[in-house]
Structure formats: structure tokens, C-alpha cells
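With one protein chain removed, the remaining protein chains of the complex are shown where they sit.
Going by the order they are written in, the chains are A, B and C; count residues from 1 in each one.
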Amino acid sequence: MLNKEDIILSGVVGIYSKDTNQVFQMMYYGLYGLQHRGQVSTGIAVNNNGFVDYFKDLGLVHEVYSKEVMERLRGNIAIGQVRFAFRNEEKAMQNVEPLVVGYRKGALAIVHDGKIVNFLKLRDQLEDNGIIFQSDLDSEVIANLIARYHKDDVEEALIKALEDIVGSYALIMMTNDKLIAARDPYGIKPLSLGKIKEDYILASETCAFDTIGAEFVRDIKPGEIVVIDNKGIRTIYEKSKDRKLCLFESIYFARPDSKVDGRSIYLTRIEAGRILAREAPVDGDIVIGAPDSGIVASIGYAEESKIPYAEGIIKNRYVGRTFIQPTQELREQGVKIKLNVLKENIEGKRIILVDDSVVRGTTIKRTVKMLKDAGAKEVHVRISSPPVKYPCHLGMDTPSSNHLIASNLTSGEIAEEIGVDSLSYISLKGLLEAAGEDNGFCQGCFTGKYPILKY
Amino acid sequence: MLNKEDIILSGVVGIYSKDTNQVFQMMYYGLYGLQHRGQVSTGIAVNNNGFVDYFKDLGLVHEVYSKEVMERLRGNIAIGQVRFAFRNEEKAMQNVEPLVVGYRKGALAIVHDGKIVNFLKLRDQLEDNGIIFQSDLDSEVIANLIARYHKDDVEEALIKALEDIVGSYALIMMTNDKLIAARDPYGIKPLSLGKIKEDYILASETCAFDTIGAEFVRDIKPGEIVVIDNKGIRTIYEKSKDRKLCLFESIYFARPDSKVDGRSIYLTRIEAGRILAREAPVDGDIVIGAPDSGIVASIGYAEESKIPYAEGIIKNRYVGRTFIQPTQELREQGVKIKLNVLKENIEGKRIILVDDSVVRGTTIKRTVKMLKDAGAKEVHVRISSPPVKYPCHLGMDTPSSNHLIASNLTSGEIAEEIGVDSLSYISLKGLLEAAGEDNGFCQGCFTGKYPILKY
Amino acid sequence: MLNKEDIILSGVVGIYSKDTNQVFQMMYYGLYGLQHRGQVSTGIAVNNNGFVDYFKDLGLVHEVYSKEVMERLRGNIAIGQVRFAFRNEEKAMQNVEPLVVGYRKGALAIVHDGKIVNFLKLRDQLEDNGIIFQSDLDSEVIANLIARYHKDDVEEALIKALEDIVGSYALIMMTNDKLIAARDPYGIKPLSLGKIKEDYILASETCAFDTIGAEFVRDIKPGEIVVIDNKGIRTIYEKSKDRKLCLFESIYFARPDSKVDGRSIYLTRIEAGRILAREAPVDGDIVIGAPDSGIVASIGYAEESKIPYAEGIIKNRYVGRTFIQPTQELREQGVKIKLNVLKENIEGKRIILVDDSVVRGTTIKRTVKMLKDAGAKEVHVRISSPPVKYPCHLGMDTPSSNHLIASNLTSGEIAEEIGVDSLSYISLKGLLEAAGEDNGFCQGCFTGKYPILKY
Partner (left out) sequence: MLNKEDIILSGVVGIYSKDTNQVFQMMYYGLYGLQHRGQVSTGIAVNNNGFVDYFKDLGLVHEVYSKEVMERLRGNIAIGQVRFAFRNEEKAMQNVEPLVVGYRKGALAIVHDGKIVNFLKLRDQLEDNGIIFQSDLDSEVIANLIARYHKDDVEEALIKALEDIVGSYALIMMTNDKLIAARDPYGIKPLSLGKIKEDYILASETCAFDTIGAEFVRDIKPGEIVVIDNKGIRTIYEKSKDRKLCLFESIYFARPDSKVDGRSIYLTRIEAGRILAREAPVDGDIVIGAPDSGIVASIGYAEESKIPYAEGIIKNRYVGRTFIQPTQELREQGVKIKLNVLKENIEGKRIILVDDSVVRGTTIKRTVKMLKDAGAKEVHVRISSPPVKYPCHLGMDTPSSNHLIASNLTSGEIAEEIGVDSLSYISLKGLLEAAGEDNGFCQGCFTGKYPILKY
């Protein structure tokens, strides 16, 4: 499982409606359905006949928006985002999207999921030309590039700007009268198109369509730029490379009820569990999943291995930001804030614990200790992704190699370090089979071979 | 699954510590572990050498308490509660516990899980004697009764007061220097005793002990009154009837990682699923559980029936109180706020849906419709509790018979009403077998025979 | 000037309307006009056909009430209060009025300005009879007394209850269908009756009538109990002693635009300044008032003495509760949070500083130091009330004698202590002349002779 600090992730939504009746509510529930892609901040910008107003703040979707905001943000085009904080927590407020700016051609609002790898170089060039920056957002660089190409119309300016940009992105933009979506040439980040009556909706994942009752139309293609305005929808640019979707979308990021580029995330994870059971069988009494990220794969593992699936660890569903920290003494006594072991299922048993990934190794170590403390006779860890050996510069923000446990230790050494009786990973080949293709994914964190090099 | 409005439930915690070092934090995490027993309000009272201070408010545990409150509430005895609102939402604030009063003998603070059935009669008698009431809380009646018997010491006064009281209760009280716990003679409500170093902790469920790292000592016996003070712990009263623990604790209320009166809730539910599979087998492609209350039984059902267990419905984990309501149009389009169907698992399949109970029938009907809309070929509903035919006056606040679907319709009629291909319930005998005893439970909502009559 | 901690004061309002149209708003603005009588907490209870709902919280009127509260609190009878906190700051929340209770005869809500001197004795008697208390409010004792006399109708019960009570009070009560007002037999606390169309309004001060556009009808008489219901208004009890209105209402508490018992507060203060100028003339360059309480008397002093009136001290109008405290260093540097000296008017001049009263002497000492630091050549202090030598047990909560500077030092000694060139007080005779009567006021804090003895 990834730590919070290892993730650069966000969920983006765009809506183009025929009327202004319920655009805010559609956006609200769309973001609600993507909340798993970012819990630190959220923002919505709405276009009302060329006047763009917005609201953004730190917090969850259901915490941030009030009736007053709903009544204020009326219009027929909207973009919105949920995101994790990153880079600089203290500056969190200025790093909340949408970025809304005015420029030569009017208003421009941007939300972005992904990571521009030549961000610093582009920012440097822009600063050399006297540009100021008010945030650390990639989208501020993108907005500046678009504005610099302002002599052309916005579509051409965007095309030029994106030709300067190297990195992963699912971008949704709003001008005075258009909704624009763009996906990076490798399609590293997912982006899908839905429809609800006459209205179009763009979203990072298809589960957002289900949330608001829209129908899935198609995925935005890698390298495609799509414009939606009062004339309908059209592709204005298409120059894809081979698709290299981030494998971690399949493994961890996406919600199991989403389809990404046509493939069900749930089925991928079940299948990964099954393949893992074949590749790394082990004798045990029960199969349990690490909540919540390992649950689906553990069901697949249990099915394939014919070893009973059980719940071994219970998650407190009411966890939230708290000001009250446990005392040192409570910590030593083993205060269990988020997770508790189901002792009846664990005590004296041989446990097969399935998790989605091991990055630093600290989380799995803590989980294993809980199981051992509860009397597990044996603990066998099975991971439904290969060892993460290489840091990611394209959107996962995984730590440098020396913090990646699999980069420094063999599986045997890791098993010893985390105190388990055995540890196995699915093979990369196995995972790709589960994900439905043997090529078409960025596998950089497993192989060190990235579609886009680091700057 | 029960509707929110059908439940009178709360979680109570009491702590007696040798020092004042971390009583607030222990209480905080104890309540945190019982949050599933009530999400509307919470309060903590702390005793500092006979001076009792408290804080209570509407909201979840992690929302209500601040550092300032933590620093203020220092002492060595504490009681606390989480609860659902009931009876009168508008007066919610005055119905938040602990109730803290001053009387002849000093301070008295009370938290109560349960329902006093002769509440109105007792209140009437007290009002006849000129007593005023500032809330609708049972505990205000109890406090008044104790105060009226004030000539005796508090222990005797409490014994007398409880002899006046008919109903279900797990009570935790705090006087100037004592922590007192009482469980009703039938033990309808659960209450357990734990220990952590030299400190005692009382809680509705044992999962609260795990949360703070305490060890389970024993259950408070039906009809037992226990006093904890600087001389240690002692039982001052014991006059139990046959135990009649609320069966719904096993079915729905308690957290699966709790043990209630010595029996693991998880194992009860797994076993109920297994027995249900034997009693009501049906051919199907997958077994799914209604999240979250039907999950454990569905795992048991799948195991026993050898039909694969799968996730069929995904729950949004970030749902909270929101001010933004979907428009009528969005509602018609099928906005899915809390739950979404995993279409890949449902489409074209014969689904066995396991849920813990059917009360009004509205929730299961909605869930079934989602499955059918997603293309389920067949839907077979299996319920891990018998038909709820009788209203409960002892703590569940289930609606009157004419709202209980099983009170009015046969299983066949219900199956038709909710649109399923078949519907079966576990037998009462089967459930009692799963729960580990064939007598010892209040079965009133299933049989109409209550240990305590309605007033 | 009094310190915040020396005051037990509150402002009370009651409204009986023919319809439910705007009772909340009238109450809101009525309390708004009495905000100077208490800034710690406020509450409103509204009667809607016998159902009494309420809202109360810490804060100013404009901070506490929201639109949601306004929409909830609909009805045709209402009572409300603004108050200072007292006795026990930590328990502030439970000491916020209105007190709303249920008893034999239905609902009863009470607001109270004043102080019951036999509170502890009555509470003791009630506790002896098994009564519990949930606050430190006088009104909880009053409510209990009324409930104990419940066999009679509420009017008779109230009469009996008030016969038990010794102290100062302006009480406004609400039953299921009546608004009731009572003023203590000495009329120590003010209470007036106004009318607006067909609606009646009761308020501590007439400025509340001006605020909502009502007309003054008459003062409630000392010892009078008035009932307002759908049959109109009637006096049900009248048993006054000689009126002994608190002189500090004239000196400090009441707003200058109020009339109390028929006498304009502004004119009393102007006249006190004039008499003070005659009684204690002194040569000076300008007359200034201590903001805001000494301003009016200083205008009178200037007029009579023919010495120019000027502003010498400027008050920051935007002061509020703050979490940021000045560092010790800033304090030493002389950070001026509330007041600043107008150096141009002070430097090198002989200043006559008029203030309304001296209680502990700490405030005037600080003010004088500011003037001296700003270069005042001479500072002559003139006080528009006599020396406060005796503590008050009837509503001012002034400290015990040993904290009353005039109780321990002569005027000459005080002048030396606070560092002024001269100090004079108005004579009691002079003040009474200004207040318009030579008897009819409680003068206890000046003479030690109280209409009601201390318990």
C-alpha cells in the first residue's frame, strides 16, 4: 500500500451543459465519486456567459461546498478537482485548483491530474522572460504557455503549449465558451467521456459517470485534444504514441467499479489475485486482504487457491482528521486507531495476507506485527504487484530508490525485515496479463524503463 | 439493514485511572472505537477531585474535541458517550449525554445505552412531585430518582432507583469519587470490563479495549452493579434474570471484531451465513453482501455453498453530512451517492445477495433495483436474520407493525414487492445456533415475546 | 469604570405577538439594542402553540444567530437574553439563558436579570428534597419553585415562588400560552413595557423599543407581576416596597438613550457632570471623558465649568476577542490595544479627566499613566459617582471591600496612588439630584445601607 506522501494524484471533472440548471450539482456529485483520488483540497469553477467564478478550499467535497457557494456558482460549463496536497503543505491554499486566470483572450481555467516533468525548465524559461508565479502548480506553467501563444486562437495556443510540455497529464480546461480536454501522448493518466441527455461530462474515472447517472461514451485517446462547445464535440488534435497507462491505476489508484481504457479495475485485481495464487501458492488456513487496497486481490487469491477468504483486519470507518494525538504511553500500549485485528480469525492460524503493493515496507511491517501479536501461527505475504524498485517521476511521487525497500533488499531479506514466514510478488508478466494487455502500460517503477525520461 | 431512524443506540465508556495523565486521550480513543454505535453526538465528563467538567456537542468524535477541550478536561475518572439522535431531532443539543448534575451528595454524571420503558410513568410521577425536566433523556429520570433517595449513600440510592426502573440499560455513572456501572437484569444491552495496567475501563463493546490497548477482563453480568474507586473494584448488587441479550447486537449493531458476552460477533455472522446457505440454498453465479452490514454473512454463505464470493456493490468511503442535495432531475437520472454497482460482476449473472435484516423493505428494494438495472439475470435475496415482525420497545426503535414489511406480507409477497427471484430468511433456530446459544437472547422482534412488556 | 469581572448584568426581552410573522426578527433586534448589557452569551426561546424551541450560545447577538435558527424559531411568543458570564467561566455553556424546562403544566422558559440573594439557601432546601441542578442559574431555582407549587395554576405558583425569593430581578417568563413579567419589590432592576401595533414587548431598557420601532407604554412597577396572553395584558400582583432602583443603572449600565423609570439616562449623566463641576471645580485647559463611560458627564462638566470639552483618548472601535496576545516585550513597550492618547490635546496641558466611577482603581490608574506619559502637565480626576466603599450583593458583583480602593484609602491617598494632581467625587446628594429624586435608589455601594440584606 502506498503512503499518503508517496502520491501525486487528483481527480478531474468537466461538464458542458445545454442549460445552467444543475451544472453545479452534477459537478459536486462527480467530484464526490472521485474523492478517493484526493482528499486534501477541492475546487469548482463555473462559466456563466464568459464570466468565470470559482470556489476552492482545503477539505473533502462534502465539507467544502455550502448552499451559498452552490447558489453563486451558476453557469453551463464547469471544471472541478479533488487532489492530494504535495510539494509544500504550508502553501497548500495556493496550490488548490482550478487555476483561474484572465489573459488576452478572456478567462482560462485549468485542472490537471499528472506531473509535468520539464516543469522547472519551463518555469525557468518563463521567469527569464519576466513571468511571475503565484503557486507551485503545473497548471500555472501551462496557463502561461497558452497565454504566450495568445495571437493564435485558444485551440492553436493550447496545441503549441502542449507541444512544449513533457509529462503525464489529464487536463480539463474552460475558456469563455468552451470545455477542452487533453490527455498526454502516452495516456499515462486516464480520462473518459460520458454523456447525460444532451450534456457532456469528462472525468478521470468512469465511476464519476455512475455517480451522476451519466453514460460512458468513450475514453479520451492518448495524445488527443477534444473541444466541446455549442457546436458539439470534436477532436482538434491527435498524435498519440503507444499508450503507456500508469499500471498503478490498475493496482491501487482507480476505484474497483471504474473501467479505465476499457478494462474493469475490479476484474484486473481479481485476476491478479488469481495469477498470484498460481504463481506463488502457499499452504494456509485463510486468505485475508489488507484493507482496503488488498481486498479484491485477496478474494481472487482465495478463489483460485481454494483456501477460505476471511476478514482478518477491521477498519474503523469513521476516521478523520483529529487534533487529539495519542500519548506516548498509549502508543506503547498499542492504541489502534484505524485498524483492529479480528483475533478469532487469526489466532493459531496460518494467514495468507494479500496487499496491492509494497513501497517503503513500513505499512506492511506494522500490519504483520498486528497479526503476529494476535497469535497468527504463520504469516505469508502475497503482493499483487511486482517489487517497486524505481522511483516514479510521472505522478506517483514514490520516494528515491534508497527508501524503496525492494530496491535495496531481496524478497527473502524483506520477508525477514518485516517478520513474515514467506513473501512473494506477482510477476510483471502476470500482472500485465491480469491488466489485459502485455504492453500498453508504464512499468517504470518495476523495470526502470520509463516512456518519458526524467529532466 | 436498519434505517438510521429505526435505531436507538449509543456507545458508552467509563475509565477509572490511578493518575490524570491520559484519561482524556484514553476516553477519546475508546469512543473512537465505538463510533459505529452513534454518529450524531458525543460527550465526555471528567472528574478532577470532585469537580466535574464536561464537553458535549453534535458531530463525530474526531470533529467534536479540540486541544483546548483536552487540556481543560483533566482528571482521573471519566465517562463518555457516542449516540444517535432520537425522539426529537430539533432538541438534539439538550439530548446529548453525559448528563451532569449537582445534587445533595455532590456531582453525578450519567451515560446510558438503552431504553427505559416506564420512562413516561416515572417522569409523570416525578413531575407530580414538582420536578422539572430539561431534556428527553432517560438519564434525567434516573438522576432524579437517585437524588430523591439521597438520604442513603449513592450506592444504596442507585440500587433503589434501579429497582424503580424497567427497561434495557448499560449505565455508566460517575460521582465525586467513584465510577459505577450497571447492566439491566436481562442484560439486554452489552457492557464489558477491561484493564490497562492499573486502570479500569468499561465499554459497550470490547473493540474499544483493543483501540486503546486494554485487556478484556470480563463482561458485566445482567443485573450487576459494579463500583470502582480507590479501593479497587467490587460488585455491590447482583440480581439477574435469565440473560436476554438483544439479538440485533449479534446481527447488526456490534462491530465484528467485538466479543459480546463471550461470543465473537464475526464468528456469529459467518456461521449465520453458513446455516443460511444450508437452510436456503439456491443456484447462482456469485454471492455478494450488502455493504457493509451483509458482508460477513455473505462470506459465510459463499463458503458453505461453494459459490464464489464477490464484491457486487462498491461503497463510497467519503460520505458525510452535505448541504448539497441532488436535483429532482439528478435523482431521476439515478445519482448514486453512497453505493455503486460493479457492473462487470453483475451483468448477466445470477446474484445471491445476502443482507443482515429487512425492516421496512425500502433499502433492500433500492439495492435490488440497482442490481437489476445493472443487468443481473436473477437476484436471490438471503437474509441472515428471521423476518422482523414485531416492533421493539427496548432499544431498536423499529417502526410500528404496519411499517414492518414482514408483519404484513409473506416472504413470497415481499419477494414480489422488492422484485427478486427468491427471498429467504434464516430460521430463528438457525440464528440462535449461530449466536452460540438457543436461549439467552431477546427475540421479541421476531417472536413478539419480550422479556419486558411495553408500558 | 467597572471591570468586566465586577458585573452581573443581563438584558432581557419578551414579546407577545398576534402572529408569528416576525417575532424572531423583533426579538433579534431587541436583543441587539441591549447588547451593552451583556456580551458573553445570548439565547432566544420561541413558543409555537405550546411547543417551545430555543437556541443559545456564547457570543454576540450578530454572531450567534443564523438563518437556519431564524427559520426554526417561529412562534408568537418569545423571550430572549444577552448576558455576561459569571461565577464559573468554564461552565459557561450551561449558564446561558433562557432556561427552558418541562414540568407538570407544560413548558416554562425563563430569563432573569438580577441576583437572588437567598439562592444558596433555596437551592439547599430544594436539594434536601431531592432536586438536581444542571446549572448555576438563579432561574433554575425559580423554575423549581414554580414547579413545586404546580397544583395551583402557573400564575399562583409564580406568586408563591416569588414570595420565597429575596433579591433583585427583572424576570420574563413564557408558559404554553402566556408571557409573564415580574420585577422585584424594590424595583432594583429596570423593566419596561412597549407596544408595536397589537404586539407587546418587554425589555430591560427602552432603547430596545427604539431599535425595533416600538412605542414605550410604561415601566413595570416594583413588585408588579404582569401577564400577557390572548386576552390582553393584566396585572396579577402588585406589592411594591419603596422603589430602590440600582443607581449604577443611571451611572453606568443603561444606554444613554434609554429612559429608566421615566428618567433620561443621558440627562442624568449630563446633570451629574454639571453638579460635579460646581461641587469640585478646578482650573484646567480642557475637560476630557474616559471613553466611553465618562463621556456624557464630561460634556456636562465642560458646559458648567466653561472649560473646553475635548477628546483626549481615542478608542479603537474594532476590538474583539483575539487569540493573539502581545509579547511581554510589546507590553513593556506600551502596546495600546483599546485606547490611544490624542497627544496634541494632552501635551503640556492641565487635564480634567471625568469618569463615571472608581471601583478597584486599576483602570483609572492606567488611564492617568497614559495621559502623563503623553505629557499632561496636570491631571485632575473628577468622578460622577461617589466613592464605592461597599461591595454589592444585588447585581453588580463588585469585589469585597478590601479590593474597593475607596474602602481602604481616602481621596487624597487615592490621588497619590493613581498619580493625579487632584481627585474629587460628586456627592451622593449631588448624584441623587442629577438622577432626579432624592430617594428611590439603592445606594448600598456608597452607603452600606442596602434595601435587602445579604444572606
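Keep in mind that, in the parts below, contacts are C-beta pairs under 8 Å (C-beta built on N, C-alpha and C of every residue); 3 or more make two chains touch, one makes a residue touch a chain.
Computed from a predicted structure; not experimentally measured.
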Missing chain: touched chains present in the view: A, C
Candidates A:12, A:100, A:117 or A:220 - the one touching the absent chain: A:100
Which of C:157, C:260 or C:299 contacts the chain that the document leaves out: C:299
Option from C:309, C:390, C:425 or C:450 whose C-beta touches the chain left out: C:309
Residue numbers in subunit C that touch the chain omitted from display: 21-22, 24-26, 28-29, 32-33, 35-36, 39, 60-63, 65-67, 70, 196-197, 207, 210-214, 255-257, 259, 264, 266-267, 270, 292, 295-296, 299, 302-303, 308-311, 314, 316-327, 329-330, 333-337, 340-345
Chain not shown, touching residues in subunit A: 53, 72, 90-91, 99-104, 108, 127-128, 130-134, 143-144, 147-150
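Rule of thumb we're sticking to: only the chains that are shown with their structure count from here on.
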Number of hops, subunit A to subunit C, where each hop joins two touching chains: 2
Homomeric contact subunit B-subunit C: same or different residue positions, threshold half: same
Inter-chain centre distance, subunit A versus subunit B - centres from mean C-alpha coordinates, in Å: 36
